[in-house]
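Removed from the display is one protein chain of the complex; every other protein chain stays in position.
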């Protein structure tokens, strides 16, 4: 059980190297290696749940058996506590489903062995980042992750803008990594160790200016990896041009890794959450990310670019909840991160399915696909309803916890913006539903077929998970979210492992207890009663339908009878489908100055994006130097 | 004496940022990224410097209690960082070649089909 | 179990759909005046609807011009059963003064069986209301026949 973390990481990297050696020739070997590697790491991480989550002890593993000598860490250690494992489970789940989806999805692409190598490298790096206990190791894993991500973004280089997106991602990514490196080194100059547990023990309330400088740099670097608003422009381009199974992994794992790094940095390394100013900084960033993400998404014309902006705005939710550093806030943040991975992954897979079936994801060209692809439409609706937070689905519970947390922390404006953003999310997904799935179908999609089964299985798995996490909030929180919150808030156990027992008791005091998220807190009347209620009502309505003398529904016959044509005030019903940017004219007209400004602000020039990144880093540094001590 | 190293690092990093921000030619942007990397590598090395220490390379026989070394850990970190810097530059250059093929120009103002 | 109630409600809430096939708007103003406070057809449950799918009674005015002919047929086909066709004014009955013109395609009953025909050019609102009352009777017969 001691070796599971390192084994799960190594199997993925080993899978990558084996694919290079054996997989380059034929397809099945390559797929087999990828499947075996991801399923092994899935099983290993899931077996870690019992010891870490339930009995909540922290697993430590020293690479190369470089044990600390008279308790000074010299080797690289993996420390898996509940927080790390929570994000590990999210990552492993996304990897497994994405690989299954990509078997058929990349059938039309050439050189797919390069795809599997890069994807396994990406997944190994994310798992490594989540399990590592060493700051420099975290930097190396971030670097590998960015590297693989850039390679995968440019995978379909024939696609419009893929190369440009990859280049911008690389430049911004390397700026972020340099900041993380500089931050790591400044901490090292301060405490002369790289082990995170030891750093947090030594840095406990003796924050010298250089430590603050390191904190600002690390915060900027990690929020660039999590694509928080000032740093976000590389994300929509990258998500749009990468294959959908990869952009599902991006929005499921890569920005979650950034969020994990921020939580680890802010809660565990620097105990910065005791300072009110750091909380306000995170909340401001989160709220801005939320609002700009969704308003940009409303104005998009491409399905995947719209989804990319939604990932950014949902990460804004998570960061705001994490910024509200009460136990309820962190529970809301982590629960929303889990839900986000599920429904966003689902939506990216539906985007992939549409791209696979029709060859385009442009909202202005598609229409009426629900009749040809009924299952994809049903799955899309589940994803759309859960992201916009309608009750029976999982978005409702986590967004509801975010509202409660923010409002109880006396942040009324944040709650109001959060609720407004939630409605705008609903608006943009109605726009997508109308322009892609409903309405009239253009001629060229007549012979569109449903996607093959191996692509639909991961979609159905995710849809069911979406509903489960929505209907059973107390089980999910008890076994997954609350242990992670305890691990993040009272870090005594994490430090004791390294510095010997009782060390943290002296400096940190008693651990903070965590409120159990029960139904009333989760804004629910217990879900089983929901199901009973819905069943009762369905029966009632059918009784009324049957007895009430309803006449049979007259369905359209094959013959060309105008009775079943759509009412065009008398005209012959030619193809006129209200789609893409015909919708929400009223909103766009009223906010046209705002939308215009936003459109020009995302100019696409790499220098502007770099300017934003560096400008916001300076703001972080100045803010933290002025306000924190 | 060590202060000169720190000032050199700062100059290198600021120069790198300046190049990334202002130069429109994407090749120069890559050079800018390289500059930042080298600045930080110099920073790492100069952090681990103990005045009067010798290089931390020894065999067990030579290890005497009074032998005084420079801190070896940052030097290990620099190795990885240099390798990463090299790979990033290599990847960026391959992307630039493909961009030149596809867009026909290296000017950042023209390579902006994805915007808004 | 609601059969009797449904039948009674057909009599109580007939919804109208006004279809203008090139009329001189004399009859159209009369139809609208039927809903004004003075004659107030709404007290008997009449209501003008926007879409033929919601309508029970279709008021057709005007001599069927060539332009509006197939539109007339298509819209009438899109009305769910039971439906009643009421022609307002003498144009649909006999293309009135426009008879023999190159663009007029003859009286309404060439295309669809008319249930109630209200004469007059334009018919007085009282005549229209009386015609609609008869139309309600026919609607109720059609509903009973349909079941």
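Worth a mention:
A, B and C are the chain letters, set down in written order, and residue numbers restart from 1 in every chain.
Here is the rule we use: a residue touches a chain if its C-beta (ideal position, glycine included) is under 8 Å from a C-beta of that chain, and two chains touch if they have at least 3 such contacts.
Everything below uses one rule, namely that contacts and distances are computed from a predicted model.
This complex has a chain not shown, and the name its UniProt record holds, of "Cytochrome c oxidase subunit 1", "NADH-quinone oxidoreductase subunit H", "Carbon monoxide-induced hydrogenase proton translocating subunit CooK" or "ABC transporter ATP-binding protein", is "Carbon monoxide-induced hydrogenase proton translocating subunit CooK". Taking every chain of the complex into account, the absent chain touches A, C. When the full complex is taken into account, the listed residue touching the unshown chain is C:51, out of C:51, C:66 or C:103. Only one residue in the set C:13, C:66 or C:101 touches the chain that does not appear here, and it is C:13. Checked against the hidden chain, the listed residues A:2, A:408 or A:454 yield one contact partner: A:408.
Here one chain is not drawn; of A:355, A:460 or A:567, the residue touching it is A:567. Touching residues on chain C toward the chain that is not drawn are 2, 5-10, 12-15, 37, 40, 42-45, 48-51, 53-54, 56, 78, 80-82, 143. Mapped onto chain A, the footprint of the missing chain covers residues 368, 370-371, 374, 377, 381, 385, 389-391, 396, 400, 403-404, 407-408, 412, 415-416, 419-420, 423-424, 426-427, 430-431, 433-434, 437-441, 519-521, 523-525, 529, 532-534, 536-538, 540-541, 545, 548-551, 553-556, 563-569, 573, 576-579, 582-587, 589-590.
Basically, only the chains that are shown with their structure count from here on.
Chain A and chain C, compared by their mean Cα positions, are separated by 58 Å. Each chain gets a centre from the mean of its Cα atoms; for chain B and chain C, those two points are 83 Å apart.
The residues of chain C never reach two or more other chains; the list is empty. Put simply, chain A touches chain C in their complex at residues 547-549, 551, 561-563, 565, 567, 569-572.
Only residues 1-3, 6, 51-53, 68, 70-75, 77-78, 146-147 of chain C touch chain A when the two sit together in their complex. Chain B makes touch with chain A in their complex at residues 13, 17, 20-24, 26, 29, 33, 36-37, 40, 43-44, 47, 71, 73-74, 77, 80-81, 84, 87-88, 91-92, 95-96, 98-99, 102-103, 108-109, 111-116.
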